[in-house]
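With one protein chain withheld, the remaining protein chains of the complex are depicted in position.
Per-chain numbering from 1; labels A and B assigned in written order.
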Amino acid sequence: MKRIGIVGYSQNKIKRDAGSANEVELIMPVVHKVLETTNLTQSHIDFTCSGSCDYLQGAAFAFVEGLNAIQTYPPIKESHVEMDAAWALYESYLRILSGEAEIALVYGFGKSSPGNLDQIMSLQLDPYYVAPLSPDRVNLAGLQANSMMKAGILTREEMYLAISAASRNGLNNPNAIKIDNPSWDEYLMGEIVSSPLTKFDCSPVSDGASAMIIATEDACEKFNLSPVWIDKIGHQVDSANLGFRDLTQVKPVSDLLEKFKIDLSSIDVIESHTQFSHEVVLLSKIFNCSIEEINPSGGPLVGNVMMAAGLDAIGHTFEKLQNHSAKTGLAHAASGPCLQQNLLAYLRCDS
Amino acid sequence: MIPAAVIGIGQTKYDSKRRDVSMPGLIREAIDKAIIQAGVEWQDIDAVVLGKAPDMFEGVMMPELFLADAIGAYNKPLLRVHTAGSVGGSTAIMAATHITSGQYKCVLTVSFEKQSESNATWALSPKYPYTPHINAGAGGYFAPYMREYIRRSKAPEHIGWQVAVKDRRNANLNPLAHLQIPNIDLEMVKNTPMLWEPLRYLESCPSSDGACALVIASKEVAKGKNAAWIKGMSIRSEGTLSAGRDEVNPLAGQMCAKDIYSQAGITNPLKEIDCAEIYVPFSWYEPMWLENLGFAELNQGWKFTDSGKTELSGEIPFNMSGGVLSSNPIGASGMIRFGEAALQVMGLAGEHQVDNANVAMGHAYGGAAQFFAMWIVSSHQ
Partner (left out) sequence: MDKAQEKDYFESLISLEYNFTAGSATTRFLEAIAKGNIVGQKCPKCGAVYVPPRGSCPRDGVPTLEEIQLPDYGCIESFTVVHIPIPGNPIEPPFVSAMIRLDGANISFLHLIQEIALEDIRIGMRVKAVWKPETEWTTSLENIKWFKPTGEVDINPESLKFISS
């Protein structure tokens, strides 16, 4: 099988409110930056794929607006997923494997500041049975956190640990949002958003965009690119029926790990798409690492650009491998209520 | 390319309001038919790819997530494609790419729109400050391009009516088609109200509820089955606001067609393609696409329509099923074209079957005539 590697990644500085920037103005800087870091031009790209969501942008066809940021003359091979851009990466990966492309550009963008994110995300729910009850996304996350507490696999101490680690790690991430690092007492007194989640446990509303370039081994040699190999990548979705799921587990992630057959203890860096503190705890348990070890970038708790944060987990993992501070990395992307849909990518450097 | 073939096609009955079914119910109607025709079991499906146009059409954000169980994606990979009006086509291509990548053996793909759940014109016409609020739906947007085509080609007015009649006559042979107009003729089309000049009411597509599903498989899975082999598939996009774009004869459409012809070894599409399901939501797009796709010389496409070459028994039948002009569940409309092309080469198109159809083309476009997806299917591997 063809080897495919990530050769570049770039992310805008994440903002709580990107002001008047439109889709084009969000996307163009990251695309130009990732091209610059790889010494490629837009004419080298033979497949482009993006991830975005109309409801976040508040207009149908947000990705069509976004496409004006890309060179499209002569016309390009291009597609779009109404998903996190981690899945745009997966689509690009399959396109390259099928021989359709050698070098692919992936980007994701999201602007959550203009609307009410919690309300908007409720529109993801079953419109017949669940949405009319209008639970918002934090309510549902609270449900999962409670299930974990009842099962004895989550404590407030662990949640606090996740927040402190994120806040600390975020200081080393130039693109992160600076978040509060509450004392234990402050945390316990924190305003409850949806029990047991306080405002500290939730990721900040974020605006931004990210871009990534992947290429075949041949293209890497031809253009002198230094790849981090996508050794394994896969994704899986769980049931939509929350009552049918065991919320103390993330079945898709466990299933994918089993398929990947990788030794978790040998992985140097893990970045996961965890939007709430209890998700950090849950995923760190599944990945068999400590709460302090997971998400060295700070993770979504210090910047959660909807439709890009999953790609960012992969991007941050790539960065650690590219600068040789790690040899192997595992990245996780998620979507849907209570981690319904999950993607894992196992990255490796040539030794 | 690793071979891939369509082995099952399922479609719902298309109608303006399918209030008898929920969204999952509508989609399952198509999926069940596709899976039964393919002769596979649920456990044979390795992945599900869902496509649809803007979520605002139903008021559910990323509906594939709540549909995961109904579409059989539970515990499987699920991908959601959205490329505007071309989405049905690009979704089928994405599903086929799962096979051609060598990573999957059998993939289910489905696309749908249940426009009756929401107000589509509202969803498509947001009010922005930088354009005056005179956007009168998709027809109002595309009508100036059709007028420009008429100016360039000097085509007579009746060509549009003729396309409208031909496609509706074909629809009368397709029990699933939304519009069934038994007595359709030129007089009837001509006497319907003008909507957006040069387009009359019956020269425009309806707004439909419906779903279409395909099962796409590898050589191993397709072995011994009636199959439509994918000989070429491609996509092309161009930016909406790009200077120099020719919206009447878009370069992206020309390039996409050339790409699939070359993959399929086709040098003369008119001679080598037996029939085509082409995305024609407004009558004038038939002659426009005849030229754009290289079936006719520039400005000559309308003569094909005029002389009956695109009729069911003509030299290059276009839209045997009745086309988008007869059924238009937007997100599924592209996949219906791709699926109907497959039905033709599998010999399963029923009353609208073209005799000895061995090579067929499926086509979809979207956005401001800027997104294209196409494929060529053949009865031979």
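Here is the rule we use: contacts are C-beta pairs under 8 Å (C-beta built on N, C-alpha and C of every residue); 3 or more make two chains touch, one makes a residue touch a chain.
Just so we're clear, the structure is a prediction, and the values are computed from it rather than from any experiment.
Interface note for the absent chain: among A:Leu67, A:Val250, A:Ile267 or A:Met306, the touching residue is A:Leu67. From the options B:Gly10, B:Gly239 or B:Gly334, the residue with contact to the unseen chain in the full assembly is B:Gly239.
Although one chain is not drawn, the whole complex shows that of B:Tyr14, B:Phe57, B:Tyr74 or B:Tyr145 it is B:Tyr145 that touches it.
Considering the full assembly, A:Gly115 is the residue among A:Gly99, A:Gly115 or A:Gly190 that touches the omitted chain. By the touch criterion stated above, the residues of chain B touching the omitted chain are 19, 59, 121-122, 125, 127-136, 140, 143-145, 147-148, 151, 193-199, 238-244. For chain A, the list of residues touching the undisplayed chain reads 19-25, 28, 31, 42, 55, 58-59, 65, 67-73, 113-116, 119-120, 123, 127, 132.
Please note the rule applied: only the chains that are shown with their structure count from here on.
Separating the CA-averaged centres of chain A and chain B is a span of 33 Å.
Chain contact summary for the complex, chain A toward chain B: residues 1, 48, 53-55, 59-61, 63-65, 67-68, 70, 72-83, 87, 90-91, 94-95, 97-100, 120-121, 123-128, 130-131, 234-241, 244, 251-252, 255, 335-337, 340-341.
Residues 1-2, 22-23, 54-56, 58-62, 65-69, 73-84, 90, 94, 97-98, 100-103, 123-124, 126, 234-242, 244-245, 250-252, 255-256, 367-368, 370-371 of chain B are the ones touching chain A in the complex.
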